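Below you'll find the structure, written out as structure tokens, and then a few comments.
Complex shown without one protein chain; remaining protein chains in place.
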Amino acid sequence: MRFHEQVMGVYFDDLDPFHILHNARYLLLFERTLGSFWRVLGLGGMQDPDSPDRFHLVKTNRIEYLAPVRGEQEVRVRVWIERLGTTSLTFGFRLMPMDEDRDCARGERTVIRVDPETFRPTPWTDELRTRLAPWVG
Amino acid sequence: MRFHEQVMGVYFDDLDPFHILHNARYLLLFERTLGSFWRVLGLGGMQDPDSPDRFHLVKTNRIEYLAPVRGEQEVRVRVWIERLGTTSLTFGFRLMPMDEDRDCARGERTVIRVDPETFRPTPWTDELRTRLAPWVG
Amino acid sequence: MRFHEQVMGVYFDDLDPFHILHNARYLLLFERTLGSFWRVLGLGGMQDPDSPDRFHLVKTNRIEYLAPVRGEQEVRVRVWIERLGTTSLTFGFRLMPMDEDRDCARGERTVIRVDPETFRPTPWTDELRTRLAPWVG
Partner (left out) sequence: MRFHEQVMGVYFDDLDPFHILHNARYLLLFERTLGSFWRVLGLGGMQDPDSPDRFHLVKTNRIEYLAPVRGEQEVRVRVWIERLGTTSLTFGFRLMPMDEDRDCARGERTVIRVDPETFRPTPWTDELRTRLAPWVG
């Protein structure tokens, strides 16, 4: 499965009193990596009028924590496409140390494209489907 | 099912550019409500040496977003116990508006009690089981 | 000097690896208290078209940290008006424990009312001046 991977920093302010990456911060690391994946796809920012597909809402987030991330460090976050539906899109995530191929966490996010006025689900554009084709299973 | 409910504020800094509660903040609202639930149970803080059960790690987080939370407001967060295992404990969550009984989001968190030295799973104390009894099943 | 005071929670996720309130979180506690102060003044939210004065930008923030806030707890945050200028407004802040009249931190924030289109400084409305009068000097 083709994936996009990015190095992300874990900073002092991301650590909790146990000196480990706070459980809610994983969602941010996933989302930020997803943002760079959109740019790799050639799709602009969330407010870009030329990227109508960028206007979507998060439907579900799931994270499984496998090993604590201890202390300030860099980590690798990998994102790929699990499923492309008519109005939905599911991404898979892995968070890994820099120097070992083991998972500290795995996650999944499903988003739904919505109409910016009504917030109702609306199908992805053909352009998005074309751009995603090389990334879909 | 018996539950614990708490009013939580959604603040300007919790809102994203779409003027809705950012998806990662739900985890914090859930966790903070959980913290007050521990106190209702008569169990101290995370570093309280008299509360050995407080030393646990998050194993999974799941959130389903049902309706955006728009703008600064107060919301109700409800937490209850889904399952109590030997070393695990699963909480259910709902986030609701102040004035309507509908869900903006539902979630689930499983934690594992670990040994503070080895970080290995270790059974919950009998005291915790006794305190949780009125909230289970 | 007349002030507005609010009880705010310090949560697990606000603590840093030293088990104290992270230095950047004070700004959020100040800002959130300021938000409730605006409501006390009878002024709506940031996007309220009937509250044109709510559209303003932060010009400066200053914080002096006097004593660490250790562990999860409630604190009191006090806000008052230091200075009202033509287009600027300076608030003073204190963060105090629940049960003692000593300062853990003191701060100051200056905001500038701006035009929502041009982002240029623009004078406060007479309505704001009237509402603030009992709180100024």
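Odds and ends about this structure:
In this document, chain identifiers A, B and C correspond to the written order of the chains, with residue numbering beginning at 1 in each.
We take it that a contact is a pair of C-beta atoms (placed from the backbone, for glycine too) under 8 Å apart; a residue touches a chain by one contact, two chains touch by 3 or more.
Predicted model only: the values in this text are computed from it and were never measured.
The residue from C:9, C:52 or C:68 that touches the chain not shown here is C:68.
Although one chain is not drawn, the whole complex shows that of B:17, B:42 or B:137 it is B:17 that touches it. For chain A, the list of residues touching the undisplayed chain reads 9, 11-13, 19, 28, 31-32, 35, 45-47, 71-72.
Think of the hidden chain as still there; on chain C it touches residues 17-18, 23-25, 27-28, 31, 46-47, 57-65, 68, 119. Touching the omitted chain from chain B are residues 12-13, 15-17, 19, 22, 24.
Just so we're on the same page, only the chains that are shown with their structure count from here on.
Remark: chain B and chain C have CA centroids separated by 29 Å (rounded to whole angstrom).
A separation of 24 Å divides the Cα centre of chain A from that of chain B. Averaging C-alpha coordinates per chain places the centre of chain A 34 Å away from that of chain C.
Multi-chain contact residues of chain A (touching two or more other chains): 17, 24.
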